[in-house]
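Removed from the display is one protein chain of the complex; every other protein chain stays in position.
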Amino acid sequence: MRSRPKLIAAVALAGAVFAAQLTFAQDKSIMVASTTSTQDSGLFEYLLPLYKQKTGVIVKVVAQGTGQALDTGRRGDADVVFVHAKSAELKFLSEGQGVKRYPVMYNDFVLIGPKSDPAGIKGLKDVAKAFAAIKDKQASFISRGDRSGTHIAELQLWKDSGIDIEKDKGQWYKSIGQGMGAALNTAGAGNAYVLSDRGTWIHFQNKGDLQILVEGDKRMFNQYGVMLVNPEKHPNVKKDLGQQFIDYLISPEGQNDIANYKINGEQLFYPNANDPSA
Amino acid sequence: MTMRASASDLPITFVEAGILAGEVTILDNISLSIGSGAPTVLIGPNGSGKTTLLRAAMGLLPLTRGRISWGGRKLSPPTRRAILLQRPTMLRRRAADNVRYALGAAGVPRSEHDQRTADLLALVGLKGLERRPARRLSGGEQQRLALARALARDPAVLFLDEPTASLDPYTTMAIEDVVRTITARGVKVVMSTHDLGEAKRMGGEIVLLHRGRLVETGPAAAFFASPSTQEARKFIAGELLV
Partner (left out) sequence: MAMPENVSALHLVLTGDPVLFAIVQLSLIVSLSAVLFAALIGVPLGALIALTRFHGREAVIVVLNALMGLPPVVVGLAVFLSLSRSGPLGSWGLLFTPQAMVIAQTILVAPIIAALSRQTIEDLWVEYQDELAAMNVGPARRVMTLIWDARFSLVTALLAGFGRAAAEVGAIIIVGGNIEGFTRTMTTAIALETSKGDLPLAIGLGMVLIFIIVVINTLAWGARRAGEHYAG
């Protein structure tokens, strides 16, 4: 029948494309599991092309919440994990899932809220007081609710304020289970408070009525750590290429590149690989 | 169009043949021999079993009882037989492509398709309608096309199930002319009809069926002039046979 040669050609073409993609993927590349807030800050779009230029290695980033990213490492679906929740990272190490943890950089969290500031927290230096005020006034608060580094930091801050959020939450506390951008969108739409990392906030295009109300408290600093997934547990891990990427991040050159990432002239991330306590 | 080298399907012989569908008897104890020559015409009321008999003779329906043989053989592939069904379905293609399809199904080499298609369409009077989508032909034109399709198999035996029912007289005449033409070329035609006039015009041998039984059979002239059975007399006289 007339249609058969065309059909065979189409199948052959699709098969070739498929196979080509498969072979193309064998070019030097690694998979990094990281977080949505890191991705949303734009750091990867800036840093990874630089890295590719220097080394020829393509770094593929799958961006999830911190909890998910670490689980991706646990399943062996990534070569490197790059997140910002030290306690969760140390647990990952203690399970034997990672080889070694290297501090890389920090940014900070900022407490965002509406211009109208119903809880009256603008300019407070003590973030714990601010959180207490929000709860007292039952002001709308958006929580990431997704086991991300930001979420874990937020939970820690409730604790620091002496509040058991699981018990004391009410209608005012909304846990959305989504990324930072979605949380900011929801806060803007509902005139609510939300804890955000500075990077995503600067990058965020939809600010509307929201502004930074509290910043600078030491407890709001957000430390990033990078780990190679343990090749003994997951033989498929590209350990040489993965370690090469880690070495770059903590090298003077990499740290310099990180410091040079700016949005609107503002530096987002502060390299601190040489700080052993980080 | 007329090489009948392989073993002939004729005579088609039914011996005490019966077909049952569950409890219902459709054909009952038929003993009949269909031989070469002038057309054999089946007549009888609706539901008398004409269609079933034609299909069984074509080889499309197995018998429940009795035997059927083609040229003495119990089994015969339908290579040299063709049937025009009562309400033929046009393939969703152009008219000429319907014929081409039948040629292909019959194993005719592609190189011969164009010539044969043209000849067949000319024979049935559809010249000029080759490219019309078959379903957009009129009822009469579709019937002619179905006939061309059947003839594409170059049959030695051609079964026609009420080929002129619901056709205008002009198309009826055209179809009957084709039957005469191919009969002259040596094709054996077995057809059923509701029209006693047509039976008189075309037969050959007349076979009267009633409620699945063979009532009477005989050459047309004798059958219509002096039928032997009461039922035949009543049927010819136009009475309802129940």
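Which chain is which? They are A and B, in the order written, and residues in each are numbered from 1.
The definition used in the following text is that a contact is a pair of C-beta atoms (placed from the backbone, for glycine too) under 8 Å apart; a residue touches a chain by one contact, two chains touch by 3 or more.
From a predicted model like this one, the values you see are computed outputs, not experimental measurements.
Colleague: Touching the hidden chain in the complete assembly: which of A:Ser116, A:Gln171 or A:Gln205 does that?
Modeller: Of the candidates A:Ser116, A:Gln171 or A:Gln205, A:Gln205 is in touch with the missing chain.
Colleague: Return the single residue from A:Phe44, A:Phe92 or A:Phe131 that touches the missing chain.
Modeller: A:Phe44
Colleague: Among the options A:Asn185, A:Asn230, A:Gln255 or A:Asn272, which residue touches the chain absent from this view?
Modeller: Counting the whole complex, the residue in contact with the absent chain is A:Asn185.
Colleague: With the missing chain put back, which residues of chain A would touch it? List them for me.
Modeller: Its contact residues with the unshown chain are 1, 3, 10-11, 14, 17-18, 21-22, 25, 31, 39-40, 44-45, 60-63, 74-77, 178-179, 181-182, 184-185, 200, 203-207, 234, 236.
Colleague: What is the set of chain B residues that contact the non-displayed chain in the whole complex?
Modeller: On the side of chain B, residues 58, 60, 77-79, 82-83, 85, 88-94, 101-102, 105-106, 132-136, 149-150, 153 touch the unshown chain.
The rule is short, and it goes like this: only the chains that are shown with their structure count from here on.
Colleague: Can you check how far apart chain A and chain B are, centre to centre, with Cα atoms defining each centre and the answer in Å?
Modeller: 81
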